[in-house]
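I have a structure I would like to understand better, so I am pasting it below and will then ask my questions one at a time.
Excluded from the complex is one protein chain; the other protein chains are retained at their positions.
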Amino acid sequence: MTTKSPEATTGQKLIQGVTGPWEIVIGLEVHAQVSSNSKLFSGAATEFGAAPNSQVSLVDAAMPGMLPVINKYCVEQAVRTGLGLEAQINNYSVFDRKNYFYPDLPQGYQISQYLQPIVGEGTVLLDMPDGKTVEIGIERLHLEQDAGKSIHDMHPQHSLVDLNRSGVALMEIVSKPDIRSSEEAGLYVTKLRSILRYLGTCDGNMEQGSMRADVNVSVRRPGEELGTRCEIKNMNSIRFIRAAIEYEARRQVDVIEEGGTITQETLLYDTANGVTRSMRSKEEAHDYRYFPDPDLLPLELDQSWVDEIRLSLPELPDQKKKRFIDDLGLSPYDASVLVADRERAAYFETVAEGRDGKLASNWVTSDLFGALKKSNLDVTESPVSAEALGRLIDLISDNTISGKIAKQVFEIMFAEGGEAADIVEARGLRQVTDSGAIEAVVDDIIAANPEKAAEVATKPKALGWFVGQVMKATQGKANPQAVNEILKKKLGG
Amino acid sequence: MSVDQDTVRRIAKLSRIAIKEEQVEPMTGELNGILAWVEQLREVNTDGVPPLTSVVEAKLSMREDVITDGGIPKDVTRNAPETEDGFFVVPKVME
Partner (left out) sequence: MSQLTDMTLAQMRDGLRAKTFSAHDLAEAHLTEMEASRILNAFLVETGDKALAMARESDKHLEAGTARPLEGIPLGIKDLFCVKDVPTTAGSHILEGFSPPYESTVTQNLWHDGAVCLGKLNMDEFAMGSSNETSYFGPVKNPWRRAGSNQDLVPGGSSGGSAAAVAAKLVPGATGTDTGGSIRQPAAVTGIVGVKPTYGRCSRWGVVAFASSLDQAGPLARTVQDCAIMLKSMAGHDPKDSTSLKVDVPDFEAAMTGDVKGLRIGVPKEYRVDNMPEEIDALWQQGIEWLKAAGAEIVDVTLPHTKYALPAYYIVAPAEASSNLARYDGVRYGLREAGTDITELYENSRAAGFGHEVQRRVMIGTYVLSAGYYDAYYLQAQKVRTLIKRDFDEAWATCDAILTPTTPGPAFAIGEKADDPLEMYLNDIFTVTANMSGLPAISIPGGVTKDGLPLGLQLIGKALDEETLFRVGGVIEEAAQFTAQPDVWWR
């Protein structure tokens, strides 16, 4: 079921103040670095971690007379992302200059898009742990240049400036203020990252800064007007985003309840102390003086090109989830766990190919993911390939081994490698289905326990004891169904 | 519209140009002289007229995503007033 925030979510995530409940209102501006080889307006490389100023063109350093030329691939990725967010693609958009002075902004302006962005309104669906879905609106997506990097802690009197990032292409994805809790904010960033990775437009690597979020937080009495918001800048960890929201919302409630008012300001989250604090460099009121960049012409897209990009889109997590539920019979929760990550989903699909979907899902989500987690491995590093896991499942389906034995085989495969069929053969784990052989064992056990056998007529539960004995005698290899049938035939029960 | 001395100080700040107190008054006069003159543009009826975006009738052409530049750190920093280990140096910036 899909519900629209805020109505459906109010009431469950309120914070309690001394004067009553408060609602948190959150909007996110996510900066996602386009996975391109070269920069948005220059031919310099974008690779992470290079020597200072070594990936800087004269354009990125804003030398006199230098001019921007746009990277087609970056435009394509913005369109692709817009289509992935089911957003409106604007075939006419304009690049503007956002003017401000900062040492890592060499031009003295950032080329961005202001009034006419390349992508308009769209949506992101959040998969809540209870299986419900919450819809978060996307306001816009625009293309812009990244700034360079100032290093403030290497020298007591100086800051050092490296322009390697200067001019790298970013997609700024702005949400509507539809988010109502730190949990939803975390899920939103996770989901957005998942979509970007499916699309291949951004690698989503938050530690390296390829995805950062500015988080706008305000509080209000449920159902009342929006409160004054504060913007927490440049967050690059989902855990910290959640912690910062919790802290900031509580701070705002405390301020208001103590009779104060919230002043709109830019904040930094101090990860060491778990608090937000005012950014000194942003104290001064800004006046960005946006105007269309006269070095560039308006960006006009051919509809045929947009259509071509649309046709090349992969199946996205929401579509995949729906297919897993509808066609493979998975639970919404399992489906969302499987689709959250492109590689996991691909692994699962290989396992499920031509097999029972639910069985495949159980093996992947519990046995495989559990073992991976224990060994701290990613699905791409799994010692058991999807094909091999599939063949193991086949051995269960064709009654070669029982589900219980299969778990044993899986553990061996995970630890030592090898093919399921070979392990079953080498270790003699093949299930006994030959009723003659089982009957012989059953007869032996009944003969050895006549009193127990007599009990079965009055206490049907006693049959279970015999099943256990038979399984023990066959080291678990007897087909449990066959054992049950034979016992019932012989003992009544 | 005309500017007052506080506005001139604010514009100078936004422009990052230090303005001495004794320069504020004459600059206010000069800017107001120019602004009063450009004021005549208000006579022009521009209802429904789009702003000019470019005088050239051309489509923005795009380049391919290939690395053709960079790898010239010495050229990038050779004119800099102060550098250290390949970085540009500025007075410490407080965040």
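We just call them A and B in the order they show up, numbering each chain from 1.
We take it that a residue touches a chain if its C-beta (ideal position, glycine included) is under 8 Å from a C-beta of that chain, and two chains touch if they have at least 3 such contacts.
This is a predicted model, so every value here is computed, not measured.
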Touching the absent chain in the whole complex: find that residue among A:99, A:365, A:400 or A:431.
A:99
Residue ranges of chain A at the interface with the undisplayed chain:
58, 61-70, 97, 99, 101, 103, 106-109, 159, 161, 287, 289-291, 294-297
Under the stated touch rule, tell me which residues of chain B contact the chain that is not displayed.
1, 3, 7-8, 11-19, 27, 30-31, 33-35, 37-38, 40-42, 44, 46, 49-58, 60-61, 63, 72, 75-82, 88, 90-94
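Simple rule for what comes next: only the chains that are shown with their structure count from here on.
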Could you please specify the touching residues of chain A with respect to chain B in the complex?
36-38, 42-45, 51-61, 69-75, 94, 101, 103, 150-152, 155-163, 268, 279-281, 287, 289, 292, 294, 296-300
In their shared complex, chain A is touched by residues of chain B numbered 14, 16, 53-54, 56, 58-73, 75-77, 84-95
